[in-house]
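The complex is shown incomplete by one protein chain, all other protein chains being positioned as in the whole.
Up next is subunit A:
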Amino acid sequence: MPKVHVFGRDHINTDEIIPARHLTTDVESELAKFAMEDYDRDFVKRVQPGDIIVAGADFGCGSSREHAVWAIRGAGVAAVLAPNFARIFYRNAINNGFLALECADIVAAFQDGDEADLDLTAGVITNKRTGQVVTFVPVPQFALDVQKSGGWLEYMKETFN
């Protein structure tokens, strides 16, 4: 059962998610070692494959660096749920088939370390400790199409080759 890591602050930016000092690589497994480094240096020690990040509003603001998506995905994170996302981070997530799920009341619904059940088909996440069920905004059809193709480049290759 995936654990939830709660980063409740608003405006967690891409410099915190993956600082520029690590941008001399684009290898996901390398970037993963530094995921969230300037927000929580111990995060990569705690996170397990399939875990979920719950964050405050405007997650991923700042730089366009796609390394932010790669770093947290590489660290094992399966999805980020936040009230909303910064624009470029959100589209980078779509392009990578990574789940950035918009959910207004998500921060209040979880405590750090809670276990959760994420049901994409139903569009809900359940807190296993409290039993609370929270609905998130369904993934847009366009994003699902891109995901189905395997990512934006695959989608583009099929469409414009």
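Descriptive notes on the structure:
Definition applied: a contact is a pair of C-beta atoms (placed from the backbone, for glycine too) under 8 Å apart; a residue touches a chain by one contact, two chains touch by 3 or more; residues count from 1.
Everything that follows uses one rule, which is that contacts and distances are computed from a predicted model.
Going by its UniProt record, the hidden chain of the complex is named "3-isopropylmalate dehydratase large subunit" among "Na(+)/H(+) antiporter subunit B", "3-isopropylmalate dehydratase large subunit", "Extracellular solute-binding protein" or "histidine kinase". Contact with the omitted chain, checked across A:Asn95, A:Asn127 or A:Gln147, is made by A:Asn95. Although one chain is not displayed, its contacts with subunit A can still be listed: residues 10-11, 13, 15-16, 19-21, 23-26, 37-39, 57-58, 61-67, 69, 84, 86-88, 91-92, 95-96, 142, 151-154, 156-157, 160.
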